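To keep things clear, I will list the structure first and then write my remarks on it.
Only one protein chain is missing from this complex, and each of the others stays in its spot.
All chains are identified by letter, namely A and B, in their written order; residue positions are counted from 1 within each chain.
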Amino acid sequence: MLSHLPILQVILPLLGAPACLILGRGKLAWLFALLVSALSFCVAAILLTTVYNHGVISYALGGWQAPWGIEYRIDLLNAWLLVIVSASSTISLLAAQSSISTEISLEKQGLFYVAWLLCLAGLLGILATGDAFNVFVFLEISSLSTYTLISLGPNRKSLWAAFRYLIMGTIGATFILIGIGLMYIMTGTLNMQDLAQRLPSAGESSTVFAAYAFILVGISLKLALFPLHLWLPNAYSQAPSIVTSFLAASATKVALYLLIRFTYTIFPSEFSQFVVPLADIFVALGVLAVFSASIVAIYQEEIKRAIAYSSIAQIGYMVIGLGIGGVLGLQATLIHVFNHALMKATLFMALAAIAARIGATTLTSMQGLGRKMPWTSFGFVVGGLSLIGVPLTAGFISKWYLVSAAALTGRWPLVFLILLGSLIAIVYIWRVVEALYFKPAADNSPVKEAPIAMLLALWLLVLGNVYFGIDTRLPVSISSEAATALVEGRP
Amino acid sequence: MNTTSLIDVAILTPLIAIVGVLAFSRKPNMREAVSLIAGVILLLVNLKLYSSFNQGEALSRHWLEILPGLNLSFRVDALGLLFGLVASLLWPVTTLYAIGYMRGHNEDHQTRFYVCFAIAIAAVMAIAYAENLFTLFVFYEVLSLCTYPLVTHTGTEKAKQGGRVYLGILMGTSIAFFLPAIIVTWLVAGSLDFQQGGIFPEQTPIALLSLLLVLFVFGVAKAAVMPFHRWLPAAMVAPTPVSALLHAVAVVKAGVFSLIKILVFIFGLDTLQEIPATDYLLYLAGAGVVLASLVALRQDNLKARLAYSTISQLGYITLGALLAVESGVMGSAMHIATHALGKITLFFCAGAILVASHKSEISSMTGLGRSMPITMAAFFIASLSIIGLPPTAGTWSKWWLLTATLETDHLILMAVLILSSLLNIAYLLPIPLRAFFPGKQADAQATAIHEAPPAALIAICATASACVLLFFFPNPLFELVSQIFTEGTP
């Protein structure tokens, strides 16, 4: 049983989805989906501890040995992300029923959970698999279900956002498919480990180079890396609130994982060091993302949209970490992946709670909510502080590592740009804080505090933000070992 | 009870008080009693720490390790005790005053007020006893955040504007300057612990040290070194007890305290003397002292005038520490205490005048001495202390500061200090003098005005008499500051 955990991780939600369909609508489906997601989380946690203690797990699907069969390969990097994704899914699901009961009609609620579990299966699959083509398949599973989830949003704009995301996402996925195809043509293998061994001998042929370029661009599209980010604000702001909370914490992280996997494990290091000045490109794009997106976020009236733009900025930070490179830079990125999942889930969860009660998340509609929904509002504040990077919150740890990495590699201007970026974050977070606490409510209609399930989920996340800002052993030790393994294990 | 755990008690007492304050949020009497009792307990705890420290006990406390090598830990030293004592002495006094003021003014959100107040004091305690720069930074930020609701308390457009400037400058500088300076220090020195003689290795390039010094001096914007002083006048929109505690004790003193700690225990005085940037910063601080005094002279709003006066006085402290001699640092440390007592009295008086007569402009206070004699007398005493005239405590700190400028041959700076003291006379003394001797104008106006609420009056008298007492009995203060350089030496 234990040896089959890697496949169980993916199969659970994949089989859970049709089962959910049979269960029908409403609460039962919700409970079932929650259970499945919680089980996935348990599996991920066991996998992480196993990998941490005993090293890499390799699982041959159907007993066919790699490189002929499909291999599921769990190392610290993907075990870490498996935990992040399954945890954020579970916490979001906890609040899902209360949130969608106001946003999605009853007969579609069962289908909502089906799409959710499929999306989860896709995301976990991308992470778990050690096979390049499998990545594409799972990427499409997660993408298709994401389009569905987004299109279930409360008004017609969500349809348009989903369609645009579908076009962009499919182009991105097809780019990745082209890249994988070209790699296969050159090496005759699809197994990631095998690819890593054979690609150097394929040399610096233009085909491998083209494969590299296609894959990078494709992933960047899914990652919403500046300037390929245009789909994200629409998709996030139009999706059902709780879906945003889930996607923000997981989907882009998975794309980032792919970026790390392809640049560090699969392609030879000369590629990202000499052939393409990837480090500089990453840093430049990251800085541009931080500033352009943060500044746009300041001018958003719709707060969900503002926080979505902030996500683009935060992706910028992660990519900066990748660009800095080395163990430290990579570690900074991996820590930020985790912390960002925490804080974005918190912020979107708080917004979901607000949307559930007042039906909107515009700045004016949120005025004076600090008194009417004290717990939700305070949760938003903590999430915001974490985003800014105030000490004793998770965000501070990210910032500390990122700045240290930049300083140690002598990139002084970058240090200031990173910190300047968080100053802009103060501005867009503080607009909301002021509206919540220091502006009189537009109307005096009574507003109840958020439903208890949402509060529970929100405060789990809030406490997580604080806890991982104080006790940092878990993310720091895992990210440090994962980063070391990646850098040293480079071909 | 173990004396080292008293450090925890000092930090946690205000936090525990919050629970009481929240529990009694609908019963004002109970709520304020909880605040007062917590204040008294905190004072006792600090006094106990003081006596243990005097008996030579080493008091330190390790909380937890946040990142490898970065600890939240605390240690009692002379400078910290000084700051901790001043803050814990003034908290109950301010609470007493706040009770009178807030009720007299019928302010909203009083529970939020007391809660944030208590968090601020807890943060101050943690800053005072921080063992390393990291701990200090963490609570420095906590202090900025929890005082923001206090500044914006009234929620008017002006208050929000002030709050934005306040938080913007304090958070902005601390993230953009302070934090990178700390991280670089950490990378260069491998430690952030405060140590006698500094922590930088000898071969650290001077240019880097200069850069760090500049980053630190501007990064600790709570010390209000020009040009990052704008937050202080902006924060004057806060209710007066807040201004009193924040701008006489907690926030600004946390700023200069941090600065002294950094200069003495991170750089070390010897290193500091070798850094060329020190001189430039000295003259910048000196210029700030005079400029702020000049600006204060032109303010008609009493609180604004006091705010600029604070900026100028903070300049003294920064300047004293930057002189990089022991007498300078001791003068600065003493000035933390004496200025706190003097300035809080002045703010109390300003608030009392506002509550009793609804006047905030200096020009309208002529003749007020007849209806509010006690308030105005206290104002007079406190003014003397700020100026540095006997028989008030301010004399001593100015004395040491002047000695230090002589010792280092900075005659220009000495002139600056004297000039500024003259300016102090010009902008402070006329207020009580005109109040008592209005001359021919307007005799009849003051009949309807009575003295401030009794709770406020008690507070005012307490701090004003402390100003005088400290002149006659300065020995404990002397002894404490003279230990800054002796204790902890290996």
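In the analysis below, a residue touches a chain if its C-beta (ideal position, glycine included) is under 8 Å from a C-beta of that chain, and two chains touch if they have at least 3 such contacts.
Please note the rule applied: contacts and distances are computed from a predicted model.
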Identity of the absent chain, which is to be given by its UniProt protein name, from "Sugar ABC transporter permease", "MBOAT family protein", "Na+/H+ antiporter subunit C" or "4Fe-4S dicluster domain-containing protein": "Na+/H+ antiporter subunit C"
Displayed chains contacted by the hidden chain, counting the whole assembly: A
Sole residue of A:Lys157, A:Arg371, A:Lys448 or A:Arg473 that reaches the chain not shown, by the stated touch rule: A:Lys157
Listed residues A:Leu77, A:Val135 or A:Leu177, member touching the removed chain: A:Leu177
Residue among A:Glu71, A:Glu140 or A:Glu481 that touches the chain left out of view: A:Glu140
Residues from subunit A at the interface with the omitted partner, ascending: 133, 136-137, 140, 144, 147-148, 151, 156-157, 159-160, 162-163, 166-167, 170-171, 174, 177-178, 181, 184-185
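Note that in this section only the chains that are shown with their structure count from here on.
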Computed distance of Cα centres, subunit B from subunit A, in Å: 44
Residues of subunit B defined as touching subunit A within the complex: 64, 66-68, 137-138, 141-142, 145, 149, 152, 155, 159-160, 163-164, 167-168, 171-172, 175-176, 179-180, 183-184, 186-187
For the subunit A and subunit B complex, residues of the former touching the latter: 385, 388-392, 397, 399-400, 403-404, 407-408, 415-416, 419-420, 422-423, 426, 430, 434, 437-440, 469-472, 476
